[in-house]
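All protein chains but one are shown in place.
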Amino acid sequence: MSTNSGDHADHTHASGFLRTYVFSLDHKIIGMQFLFSTLIWFFIGGMLALGIRWQLAYPWAPMPLIGNLLAGPEGGQIAPENYTMLVTMHATVMIFFVIIPILAGAFGNFLIPLMIGAEDMAVPVLNMLSYWFMWPAFGIIGLSFFVEGGAAQGGWTSYPPLSVITAAAPGSLNGQTLWLIGVTFVGIASMMGSINYMTTIIQMRAPGMTMFRLPMTVWAMFITALLQAFALPVLTAAGFMQLGDRMLGTGFFLAEGATANNSPMASGGGQPLLWQHLFWFYSHPAVYIMILPAMGMVSDIISCFARKPLFGYKPMVYSISGIAGLGFIVWGHHMFVSGMNPALGMTFMVSTMMIALPSAIKTFNWMGTLWGGQIQYTTPMLFALSFVSMFIIGGLSGIFMAATPVDIFIHDTYFIVAHFHYVLFSGTAMAVFGGIYYWYPKMFGRMMNDSWGKIHFTLTFILLNCVFYPMHILGMTGFPRRLADPYQYETFQNLLPLNQFMSLCALLLVASQIIFFVNFFGSMFFGARSGRNPWHSNGLEWQAPSPPGHGNFDFQPVIHRGPYEYNSPEVEGDYYPQTQPPPEIKE
Amino acid sequence: MLAIAAAITLAVGCSQSEPPPFRLNMVEMVSQETSDDYQQEIADVLGALFGTPDEPVALEETGLDANMLARSAGPAWSDEKGVQRGLYRKHCVHCHGISGDGRGPTGRFLNPYPRDYRQGVFKFKGTYTANRPTTDDLHAILNNGIPGTAMPAFSLLPNSSVESLVEYVKYLSMRGQLETALISYVYDELGEDDDGGRIPLDPAADPEQREIVLELLAEIVEDWEAAEQRTIAPDESQIPSDDRTPEEIVASVAKGQQLYHGKEANCYTCHGPTALGDGQQNEWDEWQKVQQKFLEETNRLAKSIQERASQDDQDESSEARLEEDKQTLAKRQEVVDTFYPIRHAIPRNLRQAFYRGGQRRLDIFWRISAGIAGTPMPGSGPASPGATANLSDEEIWNLVDYVMSLPYEPPSRSQEAIVPNKDEIF
Partner (left out) sequence: MNRFWGFLFFLVPVGGVATFAAAPYFNIWLPRDISEHGHAIDHLFFFILWLTGVVFIVTELVLFYFMWKYDAKANKKPAKFTHGSHSLEVVWTIVPAVTLLFIAIYQMDAWASAKMRPPLIPGTEEMISPTVEVTGRQFNWDFRYPGPDNELYTQDDIFRTDGKLYLPVGEKVLLRITSADVLHSFFLPNMRIKQDVVPGMEQSMWFKAKEKGGYDIVCAELCGWGHYKMKGRVFFLSRAEFDEKLEAMRLEQNTMRVAALDEED
């Protein structure tokens, strides 16, 4: 029984529990389903990271908890293939099951119709399917831990021949096949979502909501959806090619006579670098998929709590588009030392340098938004500000990598790890926390506890810098990635104490998130009731009830301005929602 | 939820304070029907004589160096500054296993499987076929690794560490050999006493048993010590001179080719007329053969049980035997379930430019003269000093020349693909 959004008027609630809460077609429920699933996987990914940090702090010491389970007979120390599995699956889980779904699936789904004044997404069934297609991925990747050889171990980048020749690694037996299938499901889910978002944003805006009156969150989600739509098919195709190589004897990514671990020689005829091109053609835009929505949300939050219009709205929109456009022509910077023609290194270097520019423009504009404002330090504002501060670090460190001669040295070292953890954790994840604290009242009708939120923020902010900032100097020593025991090299012998410090802080960082989880789930039942617009935000979504019912708005929204008109001279006070008619009409 | 997590942590974490024990050689135990009591007693004897993975014992009778063993044994991680322990667990255990049985967690995914030390048989050595390797032989393997396998080189470790690891390998090997000897001793000698009770294995209490056990150990140790003098020294008069002319070398290679295809050495039957290793490929090496036999016997037993079980007329004693056999089958099946897939011993492709057991001419000489212990590769030289041999030293050097020239023959070099005449295709 499908519903068109136009039928909402006579949609009954006689549907049972399954229809309302499990196989719901309501974008808000689907958004929350994404939110809960991704938060659980966030915890799992964090546990995997702690495993990595344990080995780096106490190499070959018996691991707590899993040591006995996995390798008890040998003394409880991690087997080296399991270290590569931890590294691979930590990245896979965080990228495909946490960051991408929480930004696009949770926030995108929940906010887009509310922010544009629509009743629901353009195709609610497709929306529901985009969530439920994640479950086969969850199951398959979860299952891959328990098959012979364990989960995929070739890095989340799964470069052939390691990931293609089944004998090359224990995880390349069945784990890698399951990985490819799981990622394909995620890709399908994302593509369904992206089509829905683009259609909704283009077609279903409320009257008066021109494109340049959209909040930055919606712009970001729109551009992100474009990125998904154009980049994902390449990854999906590459995934099928790798599956073919693994199971059907095709030779897309294997040279003639390819062998590993004395496996039978493959007939080959292909080229391992082809995978790298195809993979990064998607995965570079993917990293922008993982930051643009966060940038959009941060713009909304900063403007609201500085009580000032967003500085440079149109430049902000053009910057996001610029990042996305340039994002398609920089993928080769992951491959500078891969064996790719060095002449290409030159071209990718120039485009990669240029992509720093729109990010810089955005940073300046956020600071411009703060200038002359009246900053209210609520928990969401603190997280949004930390995004700006940390993104500066993450973005600047990217310039080192863009410089190809420097990249010769820092490629595959912890300098890279520092860079992407700064943009993804200190950046996006902080924005995600900010977004959760900010829109929680809209989702659940209650406030999260602000004091505990600030404690959560302070601990997270300090600890994440203790964990990830030293990775820059570690990378300067040449400290390599994915190495289970770097200290046996003379160059890295003295780096154990620093790593132990980082691991301790990582443990405390993960523990601090307990405060967030308790606050998140507890406030659903015990939080103060919030009312429609606890933050006095101008955004359209705050005009709907908290939480919004079916159909979202209890009036037909008509839009008169953008969402950032705080402290406008046209009204008394600093609050001027998008739906409020201008003073001339009132008279 | 937090309370549950804490409880699990405590439960699992606390059980980690127990150090890991050596594993029993279940294939030997089950195939010789060693009862659970005897298994425990054998483990106790081995514990008394050799200690545990954390605390090794170096009996004077074994001639092993206690300091070196202490450096190799124990947990890999040590908080104490300047104390280097746990070398074996740091570098070796995940492939070679805590007991040196080649069954660490990574082992099953490697081709070839990691070496099982417990038979005291090592492939790449310079001694006569039936002898143990020398300390230098083991040292050379650790220093150079084994190209073509997953065994890396450890020459960058301090020399004292490599020596300690070699000592520990010998220790594990002797321990494994004694375990097998004890299992056989129990099977052959200990049965029931006059009153029908079980004679326990307890050398601490029984002086006669003690003497026998120490004798068994002494035999094993003597073998190892004797090996140090059993390196094959090629006959000086038959070693080719260092300054041969190209013609002499060519002649030697041609002679070697003849011998390769000849009946005395029979190289081509396994290595193939092509020297690619595509001759017969149906044999097993010693380690796989033991498992293969065990598997075959288990299958035979299962079949016989099936046949007997389907018969209707059974008397009491045959019923009892059937039940006993079913229990034995269950035990054997448990052991079979732990086997890695059994692989044939594939003869080496001689057209590759590198060799597993060493790149020197002397290494190739040793391979041909003494064969490769534990594998179907036979020795063509003397089996012991002064014994008669299939090939003389000179002939073996001819074969060495031939083998080392194979990777550079035109057929061994990669060829340009022949471009088809496109005009003639359609």
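Lettered A and B in written order, each chain numbered from 1.
In the analysis below, a residue touches a chain if its C-beta (ideal position, glycine included) is under 8 Å from a C-beta of that chain, and two chains touch if they have at least 3 such contacts.
Since the model is a prediction, treat every value here as computed from it, not as a measurement.
*Asks:* Please pick, from B:Ser31, B:Ser72, B:Asn144 or B:Gln209, the residue that touches the omitted chain in the full complex.
*Replies:* B:Asn144
*Asks:* Which of A:Ile181, A:Leu243, A:Ala260 or A:Ile329 sits in contact with the chain that's absent?
*Replies:* Checking each option in A:Ile181, A:Leu243, A:Ala260 or A:Ile329, the one touching the absent chain turns out to be A:Ala260.
*Asks:* Among the options A:Tyr21, A:Phe36 or A:Tyr377, which residue touches the chain absent from this view?
*Replies:* Spelled out, the listed residue whose C-beta touches the missing chain is A:Tyr377.
*Asks:* For the chain that's not shown, point to the residue among A:Met349, A:Cys505 or A:Leu540 touching it.
*Replies:* A:Met349
*Asks:* Where does subunit A touch the missing chain, residue by residue?
*Replies:* 79-81, 83-84, 87, 153-155, 159-162, 165, 168-170, 255-261, 268, 271-273, 306-315, 337-339, 342-343, 345-346, 349-350, 353-354, 356-357, 360-361, 363-365, 367-368, 370-377, 382, 385-386, 388-389, 392-393, 396-397, 399-400, 402-406, 408-409, 411-413, 458, 461-462, 465, 469-470, 472-474, 476-478, 480-486, 488-491, 494-495, 498, 564, 566-569, 574
*Asks:* With the missing chain put back, which residues of subunit B would touch it? List them for me.
*Replies:* 106, 126, 136, 143-145, 147, 150, 152-153, 155-156, 231-234, 236, 239-240, 242, 353-354, 359-362, 365, 397, 404-405, 408, 413
Here, only the chains that are shown with their structure count from here on.
*Asks:* Centroid from C-alpha atoms only, then distance subunit A to subunit B, rounded to Å. What do you get?
*Replies:* Centre separation, subunit A to subunit B: 50 Å.
*Asks:* Note which residues of subunit A are touching subunit B in the complex, please.
*Replies:* Answer in residue numbers: 58-62, 64-65, 67-77, 79-82, 149, 167, 169-170, 173, 261-263, 485, 514.
*Asks:* Which of the residues in subunit B end up touching subunit A in this complex?
*Replies:* Of all residues in subunit B, those touching subunit A are 2, 8-9, 12-13, 15-16, 19-20, 23, 53, 75-77, 86, 89-90, 93-94, 97-98, 104-106, 109-112, 148-150.
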